[in-house]
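A single protein chain has been removed from this complex, and every other one stays in its place.
Moving on, here comes chain A:
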Amino acid sequence: MRSLQNLPVPGRLRRRIERQWLIGRAIKRRHALSLISDRTGQIGRRDILAFVTQRNERVRLPYFLDYYRELGVRHFLFVDNNSTDGSTDYLKAQPDVSLWWTKAGYKQSRFGMDWLCWLLFRYGHGHWCLTVDPDEFLVYPHCDSRPLTALTDWLGDSGHRSFPAMLLDMYPKGALDERIYQEGQNPFEIACWFDPANYTIRKNSYLGNLWIQGGPRTRTFFPYDPKSGPALNKIPLVKWSRRYTYYSSTHMLLPRSLNWVYDEDGGEMASGCLLHAKFLSTFAEKSTEELDRGQHYANSQEYRAYHAGLQDGARLWCSESREYRDWRQLEDLGLISSGNWP
């Protein structure tokens, strides 16, 4: 597909070809998935669905499922990438989870997006679909008093098809392994700190999305190579259609009109955050494992840097870190906005 970039094809046509190619690729790779438990018959016409890939996240799953159940997600579609920690059995036993299993390479499957795009294609059409990782927790304006259906109803009424939620890295005050994360625990009891205002934004004109970087990872691990810092822009909530596809992780989509979730005339549109509970006691172990597998983006450059940084006891916390309170705090800081949703 990269070769297409060099051909003199007009952007519009190129995007169309890329979109169809990505959808076709996802359909073709559906055979990599083997069905373990199919409860998709339970899905109602207006249900909000969650699509998740996971690998060895057994400890995190109970809180993750409860969090999104409470928000109003009605059904979870999981792809289990060859877990060995019993998470497969755990998910199989959940009444609102449909589970697929694969041992195909994460990297070779566009970091799991091929699998999820197939499930989105097959089951997501016409639904509001939330595509998240097991360590991402959606926070949106008024999330303490209004369920996710209130948000999706409002988005639908206002003619929006997608909702942005920037990834907000959360970290503990001390060393990562100082407090051990227990199963079922709210991860933000431990990792409750975040960086308030060191994010960089640029616009990608080909796909129309904003490219957001920065935060504690860039500040700590990439201060002299900001370009390599992780991308934080995400669009996890979409009223799905078979014609849509995620382009790169959940950072951006095709068709590109789905990426226009920001106002360019000075106004604010509604947006949320994905609180990222990656930096817990489980991280050190995980980063060693992931480094060995080499299945992550850009040759696992990120994991390499973290590993090097965290070996000598580096901490993410600094005196300017803020302690997380609620969505209103994030709105005051300008990380999210309630836009036109009073």
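Note that in this section a residue touches a chain if its C-beta (ideal position, glycine included) is under 8 Å from a C-beta of that chain, and two chains touch if they have at least 3 such contacts; residues count from 1.
Criterion: contacts and distances are computed from a predicted model.
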Answer for the undisplayed chain, UniProt naming, from "Spermidine/putrescine transport system permease protein PotC", "Peptide O-xylosyltransferase", "Thioesterase domain-containing protein" or "CopY family transcriptional regulator", is "Peptide O-xylosyltransferase"
Among A:Arg45, A:Lys103 or A:Lys227, exactly one should touch the missing chain; which is it? A:Lys227
Give the residue, chosen from A:Ser83, A:Thr200 or A:Ser248, that touches the chain omitted from the document. A:Thr200
Positions on chain A contacted by the hidden chain, ascending: 142, 145-147, 149-150, 153-154, 157-158, 164, 166, 195-203, 210, 212-213, 216, 218-219, 222-227, 233, 261-271, 318-321, 334-342
